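Excluded from the complex is one protein chain; the other protein chains are retained at their positions.
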Amino acid sequence: MAGQQQTAHDPFVIAGEEFGSRLIMGTGGAPSLDVIDAALAASGTALCTVAMRRLDPSTTGSILDVIDRRGVRVLPNTAGCRTAREAVRTAEVAREALETDWVKLEVVADERTLLPDPVELLDAAQTLVGLGFTVLPYTNDDPGLARRLQQAGCAAVMPLGSPIGTGLGIANPHNIELIVSEARGPVILDAGIGTASDAALAMELGCDGVLLASAVTRAQDPARMAAAMAAAVTAGRLARLAGRIPRRSHAQASSPIEGMAVL
Amino acid sequence: MAGQQQTAHDPFVIAGEEFGSRLIMGTGGAPSLDVIDAALAASGTALCTVAMRRLDPSTTGSILDVIDRRGVRVLPNTAGCRTAREAVRTAEVAREALETDWVKLEVVADERTLLPDPVELLDAAQTLVGLGFTVLPYTNDDPGLARRLQQAGCAAVMPLGSPIGTGLGIANPHNIELIVSEARGPVILDAGIGTASDAALAMELGCDGVLLASAVTRAQDPARMAAAMAAAVTAGRLARLAGRIPRRSHAQASSPIEGMAVL
Amino acid sequence: MAGQQQTAHDPFVIAGEEFGSRLIMGTGGAPSLDVIDAALAASGTALCTVAMRRLDPSTTGSILDVIDRRGVRVLPNTAGCRTAREAVRTAEVAREALETDWVKLEVVADERTLLPDPVELLDAAQTLVGLGFTVLPYTNDDPGLARRLQQAGCAAVMPLGSPIGTGLGIANPHNIELIVSEARGPVILDAGIGTASDAALAMELGCDGVLLASAVTRAQDPARMAAAMAAAVTAGRLARLAGRIPRRSHAQASSPIEGMAVL
Amino acid sequence: MAGQQQTAHDPFVIAGEEFGSRLIMGTGGAPSLDVIDAALAASGTALCTVAMRRLDPSTTGSILDVIDRRGVRVLPNTAGCRTAREAVRTAEVAREALETDWVKLEVVADERTLLPDPVELLDAAQTLVGLGFTVLPYTNDDPGLARRLQQAGCAAVMPLGSPIGTGLGIANPHNIELIVSEARGPVILDAGIGTASDAALAMELGCDGVLLASAVTRAQDPARMAAAMAAAVTAGRLARLAGRIPRRSHAQASSPIEGMAVL
Amino acid sequence: MTITLNGESCELDDDITLVAFIESRTGTTRGSAVVVDDEVVPRGSWPDYRLRDGQRVELITAVQGG
Amino acid sequence: MTITLNGESCELDDDITLVAFIESRTGTTRGSAVVVDDEVVPRGSWPDYRLRDGQRVELITAVQGG
Amino acid sequence: MTITLNGESCELDDDITLVAFIESRTGTTRGSAVVVDDEVVPRGSWPDYRLRDGQRVELITAVQGG
Partner (left out) sequence: MTITLNGESCELDDDITLVAFIESRTGTTRGSAVVVDDEVVPRGSWPDYRLRDGQRVELITAVQGG
């Protein structure tokens, strides 16, 4: 697509690693490995997340087979952790399991909102950076906390648009713009995306990438929605770079005012 | 792009004619013919509008050369007309000039808002349909007027998102959804698009296509914005077809709740 | 209340008649006459609407007893009419029944949306003005149609915020502002109000009054909601007159920057 | 006003103290003491904030004279503080100066956004509670931080609607609802209010009170805007208690469907 | 005599005036009006207007609405 | 002879056809049309249609728009 | 004697109490407080507290604010 070419010289880099897509996929919520396989293919993603859980003897096949076959980099998360201690241990386990020191850091305050606990999150981020991890924290949309996480040495900040799995989109675009305006590194919109226009908006606000799972894996047609998200991220990025027209409260003609014939 | 393939079997048809793109481009507002040429190429559009004006001896080159070279179908408009009579005469002139009986019908109430005059618009639509024209009316977002225009025999309805050139996006998505839900033919979102996410949203609301001009021609980088809009229309269409997740007021985890290790 | 005094010199006039409240109440949707009686009292309204229907021998008591006891002026509507002809006849009947030539003109396009049919509505308005009626039309939020209705001699225009009974508030504030900015007479926000802040917003946008029914009559506590709406209309009107602060994209301290002690 | 009576049995209590108004006024930003005096009178407030600054020999008259004359309780703030240490010292100074252990705790991260620094804020809150202060923290709209502040023993939480002085209203109503839904004590919407409908909305979302300054002190007519805010807070509170109608995507008639006459 | 009242057949005394008819049905003339054979009958003529056998009468009154 | 072209006086050779006239002004007939004395002249009749002295001609062409 | 008041040098009578000092500057003790050499001085001790030469004094008062 035209867009593809136009972004050729617009690399997406996290912690010195370049990725061929600005769409990061979560792999949770899909009904089967075949569905996630098709979705990953359609999404064109180059990075996707996994969770760490006790071995379940009853399961057959592994998400890693799909990820490895697709040549996608794996990003373990600390989903389900409620304290810094749990999250740090989970990151350490993931490092041994997946031979990566990258981690999507999640420390949530409660099951109902799944919103980050700012205190435990910052504590965990500081500890993991000290242990040599490349930390990508899932955070709320508070510019103050985002600044603290960057000061702590996080490789990126990943503010939410709205709570995980709600599909409510970007509740507070002004906060995302503030975070972007003072960011030292990549800003990745994480959580809340419901449909393609939400992903496009995230990029238009200046985010460097989008991370989503449910919007694709729980859609009626996950592969098609994955293709939609890929196009939306491209669209939003191009629009950001192209420089949109200002909003005007009054109309402006797009056809000439002069030269009307007398009919 | 993955998206491209996924829409291969999703034809866009107006009055029996199939178009290869759901993005219709207006050609007004660009600083030069070269700029519009590059924008049309990047947009992938198959249909674009022109206005009818008195010959200006000072101009060199014609928008038609660009349109013909790109193999794009031309759609004359009646921009600037304030009465049904003017609009009908302008359509008749355009038919002789461009050898097409297709017309984008515009009858505006005033220069400040450029909003349609519902009475003159409906009158002109009825007359032009009677004269054998294929009428694509630019209308407001009133479902009642849209219904009347379809009853009058219009080939499509083209409701505005917000006033021409404002870039305010889709002010009243609920009305667009109502128009789509009872439409007999294509619904094309016309006017108000400011950036890519607006175009994606239009398609997600169920529109069959998007018509825009200023958002591209007045962007800082028109060709890049044209590519953005092409991707956005694809994204929004795919998302519509893929079936988005419902909006939820509470969070839903995308990683398993069970199987947490004891760490 | 302070507000009360502040509005003392801010009369609300329709067709030369002054009203003591900018809140116009519809009387439909209440479970009983006692409920509507309490709601009218709490609302402080000076004008309320009734519908015209065939006599139902099974009913006891009349809404008119309540209205007359409260000393409120009655405004018959043409609810349920689908054509100009029906609406004109209904207005003529109401004139004989209630000895008033005022009418809230409703001509809806369908039962599902209850949105006005612009053609029948304008036709009916022109006819009724010619017959000497004082016409208050319920219209959509299209500035073009509002202008036409005023040109036809309507005493006010009553644009909707959103469809009747939805409680969706004011879907397109920009259109309401446009209607207000070019209005020759009173603009009354009619339909769609769901809660007090919607009514306040209507007044802040420059409306001269608010007409609502379901928001009060179908609330869990109608009398209390009526009091809420009375306060909201006062609040919104005062805020409009007081001149709000501009929206700023960056913060501005409300405490002095200078003079910080060294602690 | 009817509303006034209806709220008679709806006391507003903070830390065991009952207040006669749910509107808390900041006193900064007014052009003169006379203006703030008139605004306080019109607002009907029972609690208002002051800042602590080095004595300025050039000023005549004191905000305290106004506050004392109006019989309003004073609430010192820590505006301008960037660290927990500064804020604690400022609260200690204020306690000696005003003989109150109540404090509006502000610890901001930077001058541009004036957004709270979550880490310093929580640290200061914990320290001040330990020192026996009654702490009312100005916080962001993060439910996680609000919970932490309550766990630390704050007497209320005061989340922002949007950044101080912007008049952008309530950027993320969903977060305010979340904070309210799990609050152990009063929730007071602080910062961002621009006009009356914003204040009404805050109360409808379930806030127990509203704190504002610029919206009144910098309005074109501060006293009138103060009256507007008083009415708006009453309106929003009554609407919350009255139980609004649900939002519906389709219309519902407020006049009877049956009994249409044949005309 | 027999008229059609709001779509249904209805027996009336001969020669009854509209005023009497309306009051007999509603207890008052406040808030009601009639259409007889598609004609709106002006309030001023109700005292003298006498219904006749076979007429179609719409008796309409104000109800809670809008 | 003299015609009024788009509101201004204009000298033309006598007997010029519309085709010749339009091409002389635009270099092509693609995208243009004429209204002569308030009548839209069908493209098919341009070859034979000869302008006459004193006629009011609107020469209209497609431009970038909408 | 000389103290530093709010960052600037300031001459005072020897042995002045805090109460006298504050009232001399503000006309009242309502709404003001002092920090002397980084210590917040409790209101209760102002009558007996005597400023000494060379002390750093922050005299702070309530002003209009957010």
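Note that the chains take the letters A, B, C, D, E, F and G in the order they are written out, and that residue 1 is the start of every chain.
Note that in this section a contact is a pair of C-beta atoms (placed from the backbone, for glycine too) under 8 Å apart; a residue touches a chain by one contact, two chains touch by 3 or more.
No experiment lies behind these values; they were computed from the predicted model shown.
*Asks:* Tell me which of A:13, A:64 or A:257 is the one touching the absent chain.
*Replies:* Within the whole complex, the residue contacting the unshown chain is A:64.
*Asks:* Any idea which of A:14, A:74 or A:87 touches the chain not displayed?
*Replies:* Of all options in A:14, A:74 or A:87, contact with the hidden chain holds for A:74.
*Asks:* Considering the whole complex, not just the chains shown, which residues of chain B touch the missing one?
*Replies:* Missing-chain contacts on chain B: residues 253-256, 259, 261-263.
*Asks:* Please identify, in ascending order, the residues of chain A that touch the omitted chain?
*Replies:* Residues of chain A in touch with the missing chain: 26-30, 33, 36, 49-57, 59, 62-64, 68, 74, 76-77, 79, 89, 92-94, 96-99, 106, 164, 213.
Following the convention adopted for this analysis, only the chains that are shown with their structure count from here on.
*Asks:* Considering C-E alongside A-F, which chain pair is linked by more C-beta pairs in contact?
*Replies:* Counting C-beta pairs in contact, C-E comes out ahead.
*Asks:* So, what's the distance in Å between the C-alpha centres of chain F and chain D?
*Replies:* Roughly 72 Å separates the two chain centres.
*Asks:* Nearest whole angstrom, what separates the Cα centre of chain B from the Cα centre of chain E?
*Replies:* That gives a centre separation of 56 Å.
*Asks:* Any chance you could list the residues of chain F touching two or more other chains?
*Replies:* In chain F, the residues touching two or more other chains are 6-7, 35, 58, 60, 63-66.
*Asks:* Show the residues in chain C shared as contacts by 2 or more other chains, in ascending order.
*Replies:* Answer for chain C, listing residues that touch two or more other chains: 26, 28-29, 51-54, 56, 77, 79, 89, 93, 113, 115, 168, 174, 213, 249, 253-256, 259, 261, 263.
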